[in-house]
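Take a look at the structure below.
Yeah, one chain of the complex is gone here, protein chain that is, but the others are all in their spots.
Moving on to subunit A:
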Amino acid sequence: MCAVRGLTKTYAAVKGRRGAPAVPAVRATDRVELVVRRGEIFGLLGPNGAGKSTLVRQLTGLLRPDTGSVEILGHDIVRHPERAARLLAYLGQESSALDELTVSLAAETTGRLRGLDVRQARSERDAVLEELGLTPIAGRALKKLSGGQRRLACFAAALVGERPLLVLDEPTTGMDPVARRAVWAAVDRRRAERGATVVLVTHNVIEAETVLDRVAVIDQGRVIACDTPARLKERVAGEVRVELVWREEAPLDVPEVAVLRERAVESGRRWTLRLAPEEARTVVATVTGGAAFGALDDFTLATPSLEDVYLALGGAARQGLVKA
């Protein structure tokens, strides 16, 4: 369906100028290898700046890689970048091209520019707006909408004029749960009825775990793991995450707590620990009884998430994946 081999892109170094520090050359994607199967919802997960968007821009023909190949449905996208637009629909992070249009005109115009005639574009527009619950706000300009509604309108535009591959760069940013559900229902319907394939960029771990068939974890331009969310989580099945929140300060006079400090990632009053299950049990027993309990505000004990997988794999962003 979509195969990426040895994809590499280096952004040239930028010389420092007054008010702008020098930026060294950055390898945004580094020998990326991926195969997305037909009908799959395939995720690219990674922290900000990991190279996800660069990878997606190379998939969509927007950015020419230095080396490597991209093949979509049998077409060489590096050699013929213009074919990408006829094979896939892309939802980028920016809506500035559509901002001043009404929801209805944004969807219709996009359909027209995807080669539909007026009648087709209008009927597809009506169907998609209805499907996503956008009909009541069809006459409003995108820039007058809330961030989530605007995102949903852009998603609607991406669906008009159907394509076998959907490339969605953080489609649900800013959306409320109802809009989110509408997005995933629309994606599922296209997959079930027409075998559509989806490549999804996200750094929302919870979403990644619930909607993705397979996920590639990207770090510093490289694919550091690629598997189903469940199989990835098995890799760190031996660990649980313990979070301790202290009322004011950690009771370092309690020896067991003082020992834990070395292994904890501290963030204000919050300590995060990754421990074997038995160890975790002991820690919870220690802090919920005795002298430490008085200083404890809250604690949680959680099974590993994809975020833990990322950290266990050596991901560079120590603070994790999830956007604050």
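Rule of thumb we're sticking to: a contact is a pair of C-beta atoms (placed from the backbone, for glycine too) under 8 Å apart; a residue touches a chain by one contact, two chains touch by 3 or more; residues count from 1.
Keep this in mind: contacts and distances are computed from a predicted model.
Enquirer: I notice the complex is incomplete. Of the names "NADH-quinone oxidoreductase subunit L", "Branched-chain amino acid transport system ATP-binding protein", "ABC transporter permease" or "Murein hydrolase (TIGR00659 family)", which is the UniProt protein name for the chain that's not shown?
Expert: "ABC transporter permease"
Enquirer: Can you work out which residue in A:L73, A:V245 or A:L296 touches the chain that's missing from view?
Expert: Touches the omitted chain: A:L73.
Enquirer: Based on the whole complex, identify which of A:L34, A:L145, A:V211 or A:V236 touches the chain you can't see.
Expert: The one listed residue touching the chain not shown is A:L34.
Enquirer: Can you say which of A:V70, A:L116, A:A153 or A:V254 touches the chain missing from this structure?
Expert: Considering all chains, including the one not shown, the answer is A:L116.
Enquirer: Spell out, residue by residue, where the missing chain touches subunit A.
Expert: 1, 3, 5, 27, 30, 33-35, 37, 57, 60-64, 71, 73-75, 81-90, 92-98, 100-102, 105-106, 108-110, 112-118, 141, 143, 161-164, 216, 219-226, 313-314, 316
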